[in-house]
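Below is one structure, written out as structure tokens; comments come after it.
All protein chains of the complex are present and in place, except for one that has been dropped.
Letters are used for the chains, namely A and B, taken in the order the chains are written, and counting of residues starts over at 1 for each.
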Amino acid sequence: MKEIEVHYPPEVLQEGEVPSDIRTEELVLNMGPQHPSTHGVLRVILQTDGELVLKATPYLGYLHRCAEKIAEKVTYRQFTPYTDRLDYLAAMNNNLGFALTVEKLGGIEIPPRADYLRVILAELNRIASHLMATGSYGLDMGAFTPLIYCFREREWIMDLFEAASGARLTYSYITIGGVREDVPEGWTQKCREFLDYFEPKITEYNNLLSFNHIFIQRTANVGICPPELALAYGLTGPCLRGSGVPWDLRKAMPYSRYGEFQFDIPVGRGTYGTVGDCWDRYFVRVEEMVQSVRIIRQALDKLADGPIQAKVPRVVKLPAGEVYYEVENPRGQLGFHLVSDGGTSPYRLKIRGPSFCNLSILPVLAPNCLLADIAALLGSIDIVMGEVDR
Amino acid sequence: MLTFERPPVEYKGLSRTIVRLATKWGGIGIPLLLRFAWGVFLAAVVVLIAFVWLVQHFINPLLPWFVRDFVVVVGLLAFVCIVAIIGIWGERKVSGRIQSRLGPMRTGAWHGWAQSLADGLKFVQKEDLIPAAADKPLFRLAPYLALVPAFCAYLAIPFGVGWVFREADVSLLFVLAMLAIEVLGVIMAGWASNSKWSLYGAMREGCQLVSYEIPMGLSLLAAVLSVGSLNLTELGEAQAGGWFAWLLFQNPFLFAAFFTYYIASLASCKRAPFDLPEGESELVAGFHTEYSGFRFVMFFFAEYAGMFAVSALATIIFLGGWGSPIGGPSSPLWFLAKSTFLVWVQMWVRWTLPRIRIDQVMHACIKYLLPFTLLLFIGSSFWQLYASPAHPLFASLARLLPYGLGTLGLLLLGLYFFGAGYGYYYRNRLVGQMARRHLPGA
Partner (left out) sequence: MTSSEILELVKQYDADSIVSATAEGLYPHVVIKAERLPAIAGFLKTQPRLGFDLLRCISAIDRPAQNTIELAYDLLSTSLAHTFAVKVLLERADPQVASVSAIWPAAEWHEREAYDLVGVTFLHHPDLRRILLPEDWPGHPLRKDYQDIVEYRGLKFQP
């Protein structure tokens, strides 16, 4: 094997400078692809002065699996499992986004039962994804117990998903034209049971973690992102709402019958610090779980019998054209720019991963943070590298 | 296709003997041991008691002093190892139960009690890895610098009257000094690993441990002042007389000093919420990231030995040492029970609270804890000044106050037991039936 030269990124060294690792004041730290708190294979090169971070440069691409190139080679139906693996913690929402994009371009209408089922499953996955986000955020802050509690709750959601789709993490359940198969008997009853069990738990997690003085001290006034900065860098989802901008795609441009449901949009208010700090972003997720429970209850009430799939041919052929469609994922707005030339595969499928855009705020917020705050920052932005790298 | 060649591992010396013995006899021996575990345990207890009685009555008067010393040191070493082993197992069970899961259940038929033994055997047979660019002599030395002082602290800690290796007039000072040497081992480990992340852990640990020793010492000094001796046996004996004679309740300042000492000792043991030096989420494992195998075990043992040592100090100085709270005979078992309780509280706190950032840790120490403990020290000394016969009114108040504070302590203890019992009795309702269905005892 060829010798791989180690080279430092250009912004660390000047032209022609010999790399010297230890300068008197500054230290160049490699928060490498393998690190407990980078939430995946993310490499961040930190220039620090003691504990103070002067510059953070993220390096992506460790999980790049060429999803967009593959999309040009496989058919539309065959691409659905690939969408699962984008943001693997919110697979139902990814499936939903892709299915809606294809249905928009193809002019396919969905039967109502499928629509409501889609909403229920997408919101359940939102709860699961936020549980993971808040639990692992507690872990980053050193509180091990909330993580296990959140995972305990996730187990129930995964049981529901396994009963519906057969898989625990990557479901490929929401397909073009509807959902893949109907939920088994008693599933809605179990779902309601879970919701009744889960609602008081959120209060418990708040008491254990959110309003814990140590946690607040670690996260309030850390990584403050003003709303203009958030909009400028294309942040969406809880990152944007945590900065005080009340923008939620489910309310502003409703899709998939979200317009029929009543729910609030939690927005960061700077309760313990400044608007747009880590605590706000974190707490928006906690409150979103409460709202998701509301939505699921309303959707369960509206669920009626009926077909679960529209009449879509086995090999989906879309008319020539293009469309850009976005859905509100737990991490932000997932967008698919689909260009079709009339064939069975997309001509070009560009995936706008919310975590990709959310991560771009890291080099902006990192300077003048302490080293421990980088973990807080990354955890509050809540990235999934599958979505960043695709 | 990449081919992977296993590097040849040659055991030498003692390791080789252990590995050969373990593979030859362990295959049949360990299952047998575990099958008759209760029998073996009871037999060991009986043998131990018989041995102690025999030695005390027949052999001790005959033997020269260095044989007795040797036996006691070996016994203390065994005690420290057992404390560490049970501590690790206990930590895993306690953390499991707090996190709504079970902890080790399989190694050893009863609740995985042999898990630590199995882990120890696993660590012993691991490859001895030293990073290529590490400072090898310091890398090898650092675990010993962390473990040996932690063990040496036990040389001066009395478990009961007469149950001490060497009684010294300055035994408290000796114990604190020994616990302070651990800092060197940690810093050396972080430096010698030649990894910036380990260096971060070492630097954080250096400032944290050294800073928190001051409030620790000041809190203890407040108690020393009221008894007037640094001798740990005398400090324990001064509290003979049941619950209300404990130093904890003599003085509102001493009451607060116990809590400040406990918090400072959490920081000096690098336990959460002060476990930034081994901050698992940021620094992987802090100063001992590069350590594996037996060297890591030594750091681990040093941590649990230190935990028990500081709890032992708190027990002797504030909680009446080996005295029984209900007025029976004093015995080392009371001492062990109280120290174990304090260790359990340390574990409980660790699995509940998040980690405090290093600048907040230093902030808390220098801006809050240090002035507060100074105030406690001054307050306690003034209290003693005024509680003399020259001020009869105040002296009578000072005589009655222990009963008031003791009642407060009883209330707190009762609250603790009530909370535990309430939580246990209503466990299905509090946690939710769905979460408990899969656990035993549901």
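Odds and ends about this structure:
The working rule: a contact is a pair of C-beta atoms (placed from the backbone, for glycine too) under 8 Å apart; a residue touches a chain by one contact, two chains touch by 3 or more.
Since we're looking at a predicted model, the values are computed, not measured.
All shown chains touched by the missing chain in the whole complex, by label: A. Only one of A:Thr236, A:Ser256, A:Ser292 or A:Asn329 touches the absent chain when the whole complex is considered: A:Thr236. Contact with the chain not shown here comes from a single listed residue; of A:Val245, A:Ala366 or A:Ile383, that residue is A:Val245. Of the residues in chain A, those that touch the hidden partner chain are 1-2, 4, 10-11, 60-61, 64, 66, 68-69, 104-105, 231-234, 236, 240, 245, 247, 252-253, 321-324, 326, 333, 335, 337, 339, 347-348, 350, 352, 356-357, 359-360, 364, 389-390.
Note that in this section only the chains that are shown with their structure count from here on.
Rounded to whole angstrom, the centroid-to-centroid distance between chain A and chain B, based on C-alpha atoms, equals 42 Å.
Residue ranges on chain A touching chain B, taken from their complex, read 27, 29-30, 35-37, 51, 138-145, 148-149, 152, 156, 193-194, 197, 200-201, 208-209, 212, 214-215, 217-218, 370-375.
Against chain A, in their complex, chain B makes its touches with residues 95, 98-101, 196-197, 200, 272-273, 275-276, 279-282, 284, 351-360, 432-435.
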